[in-house]
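Note that one protein chain is taken out, while the other chains of the complex remain in position.
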Amino acid sequence: MRAAQLTREAVSSGFYRYGLFTTFGLLVIVFTLLNRNFLSFPNAINLLQQTASTGIAAAGLVFVLVSGGIDISMGSTIFLSSVIVTTLANRGMGLVGAFAVALGCGVAVGVLNGFFVAVLRVVPLIVTLASLYVVRGVALALTGVQSLFFFNDVGEAVAYRRLGGVIPVVVIILVATLLVVQVVLSRTLFGRQLFAIGNNAAGAQVMGIRVRRNTFLTYVISGGLAGLAGLVSGAQVGAITPTFAEGQEFIIITSAILGGVSLFGGKGTAFPGAFLGVLIVMCIENGLVMAGANMYLYTIVRGVVIFFAVMLDCLRNTGELR
Amino acid sequence: MDAPLLALVRLNKSFSGVRVLKDVNLTVRRPGSILGLVGENGAGKSTMMNILGGVLHRDSGEMLLEGAPYNPRSPLDAEKAGIAFIHQELNLFPNMTIAENLFLNAAPRSRLGLLSYGAMNRKAREALRRVGIDLHPATRVEGLSMGLRQMIEIAKALRRKARLVVFDEPTTSLSTNEKNHLFSIIRELSSKGISTIYISHTLDDVLGLCQEIAVIRDGSIIGQAPLAEMTKERMISMMVGRKLDQLFPYVEKKRGNCLLRVEGMSRASILRDIGFSLRSGEIVGLFGLMGAGRSELARAVYGIDPVDAGRIYFRERLVKRPAPEWWIENGMAYITENRREEGLLMPKSVRENLVLANLRKMALALGAVDTRREDRDSDLAIEQLRIKTTDKARQQARKLSGGNQQKVVIGKWLLTNPQVFIVDEPTRGVDVGAKFEIYNHLNALAQRGSAILFISSEMEELIGVCDRILVMSQGELTGELERSAFSQEELLKYALGNRACALPS
Partner (left out) sequence: MPWLREFNRRAFSSVERMSMLFFVLFLAYSLVFVEKFANPVNLGNMLVQCVDLIILSCGMTFVFMNGGIDFSVTAILGLSSILGARVLTLGGSPSVLVAAGVGLMLAIGLGVGALNGLIVTALRMPSFIATMATQLIFGGLALWYTQSATIGDLPRPFVQIGRGTLLGAPIPILIMLAVVAGSAFVLHRTVLGRYIFAVGTNHRTSLVSGIPVKRTVFLLFVISGGLAAVSSIVMSSRSGAGMPALGKGMLMDIVGAVVIGGTSVTGGRGSILGTATGAALIIVLNNSLNLLGIEWYVINSLKGAMIALVALMGVMQAAQER
């Protein structure tokens, strides 16, 4: 039994130290072989553009995961904020104002989640599961279950504009968000305390760390960044259907876990971790597109990817039997 | 004369009517003193330290720091007052680096207000150097040995400008080198005016390190004297010098066949080649101080924890894979030390708890539970053990008194009709009346032919009730005494690690 355990540990720690980069590298190589255009600049930029909203939301999720929680309501929050931005922009509110309100809505969702989890102490899975439905319901009520179209020219420009004609604004927002999140995680006391809380919440409390306040804030940040993600994807998509972003939380969670953020808390980075995770997931999806895969294969592949991502996490870190 | 650095004056504390600290007086005379504190398990050391550390509140008495009243309301107050604790369970986060662990509550920042890793690492390096460690501060705590982690804790304490550091059993997981290093650090601290309270069972260490030694027994400080006036024998006699005037129920029993035999049980650094046997009709005590490995031995035999080596024979037949299910099926029960977390289902009813280990035998057709038997059996247990419960079907286990809770655990196991009983601290947290009832039950069981391994830290009850007593110290079996040779000093000597006599074969 010991031999099995030792190999297990060796495999999992080896993978995590070098696995992320090598996996990503391998994927790039494979796809470039399949399609020479893969590594071309336009394609790469295109990929990044597509990953923008998932990446931004994943950055927010990293806070929650590192401190030992979970948030599965992000898809609904993204939907809500894109709906709000579109509605307000179409009604003539200035773009800045619309963005601000939409972001505020994301934060509001985060506050609600955080309140229930940190103050009222309800299990995060159930709280965010409930939010998943409630928030989407609220957003649908606002749209009257219609698809929304983004008519604002300025908005389109923002969505598609490229800095210097080369790099899309959304990609800049993505990278900036990931970097800022990583800085907060690694270079603020708040960020470091989250790692302590995720590892041993009781021990952190004893040391005087304000566990409840910090946990509350992680959900607020997660909600806020999901709101930002909604802005970005809403502006890009142009038409927001009633099922927009449904199930996106799975992809976000997968990205984070693939990026080395542990489901059990106390470990992980936004950059390069979650960023690479998002890229890997997008590569896989892109690969499926290029292979002309049947559309139903996507869900299956996503399930398999989540499974393997979490399995590696479980081999390395153990949790309770639930 | 200046006021002493720390003075505990007539400290009293009771839990549920039981006096745990009785007019405790303790003094740390001047900055830089190294005070040793020795006493058996349950003597009151932890309670005293918890009060000092702001975790518990005293019932009466005073605490003075340099003459000024000291009333901590939380561990943070203690920290601010300059008192640091190095507990056995270190409060380090293994998923972070040394530097990060040192700077979790406040940290050096750069101009942008962000943490400056350069400054953090530099200061961490300094702090580590003060405790003589030359590790890179960016090393993760995960892979570090206990000795190194302890040093990091000390470094943490020093960073918080501690003027008094309390060590609680610091050397249990240390190598000799690490221990010597610890001592040199403590002496260095002393020369710099930082005082130490050193709690330990290893009397040799205490004699080698401390300038003054205090002995605590049954909640009172028996004496505090300078090193010159203390010897090992004196300490031992102070630790055990109680009058054994309590009558414990002892009965003569007929010893029969060997029911359980353990050979060569070993587990990394926790158990070392342990072997013993239990015969039908005997109550065998297992004494030792905290960390001796007694519970670990029981758990290893019972199959809850893994082992590296060892053979177990039940009724002279080798047990290939010990597991709780197997033992219950074949007639051995294990009453764990920790009833709240491993012995009881706290939110469940008394009845549910009583039948828990015997459910397998209560199946009728289709797996249905024989509810009448559940009732009958639980009534039987309640009656036999005189468990005081208002409603066995509805009263939750957590609402019972400690004694009654323990009786429920015992009752649960009695219902499985075991031949061998391992009981681990069965009378801890139990009132006197219930204690005696438990002794009587154990006696009755032994008289009927059961073999009992009675693990306890309370010498008197072992001396009172057992036929023979095994003693463990630091993972080894260091001694065995027959009833005719029972003596407090001998037991303590073995428990402290002296192989005064050769082991009986």
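Side notes on the structure shown:
Think of it as A and B in the order they're written, each chain with its own count starting at 1.
What we mean here is this: a residue touches a chain if its C-beta (ideal position, glycine included) is under 8 Å from a C-beta of that chain, and two chains touch if they have at least 3 such contacts.
Fair warning: this is a prediction, and the values are worked out from it, not measured in the lab.
Among the displayed chains, contact with the absent chain in the complete complex occurs for A, B.
Checked against the full complex, the candidates A:Ile45, A:Val175 or A:Cys314 give a single residue touching the omitted chain, namely A:Cys314.
From the set B:Leu52, B:Ala81, B:Ile328 or B:Leu491, the residue in touch with the chain omitted from the display is B:Ile328, counting the whole complex.
Only one of the listed residues, A:Val28, A:Ala44 or A:Leu125, touches the absent chain: A:Leu125.
Per the touch definition above, the residue from B:His57, B:Lys80, B:Arg129 or B:Lys348 contacting the chain not shown is B:Lys348. If you put the missing chain back, the residues of chain A touching it would be 70, 72, 116, 120-123, 125-127, 129-134, 136-138, 140-141, 145, 250, 253, 263, 294, 296-304, 306-307, 310-311, 314-315, 318-322.
Against the chain not displayed here, chain B makes contact via residues 302, 304, 324-325, 327-329, 334, 336, 341-348, 352, 355-357, 359-360, 362-363, 366-369, 371, 394, 396, 398, 412.
We adopt the following convention: only the chains that are shown with their structure count from here on.
Centres computed as Cα averages put chain A at a distance of 46 Å from chain B. Contact residues on chain A toward chain B in their complex (touch as defined above): 1, 183, 186-189, 192-193, 195-196, 198-200, 203-204, 206-209, 266-267.
For chain B in complex with chain A, the touching residues are 75-76, 79, 91, 93-96, 100, 103-107, 114-115, 117, 306.
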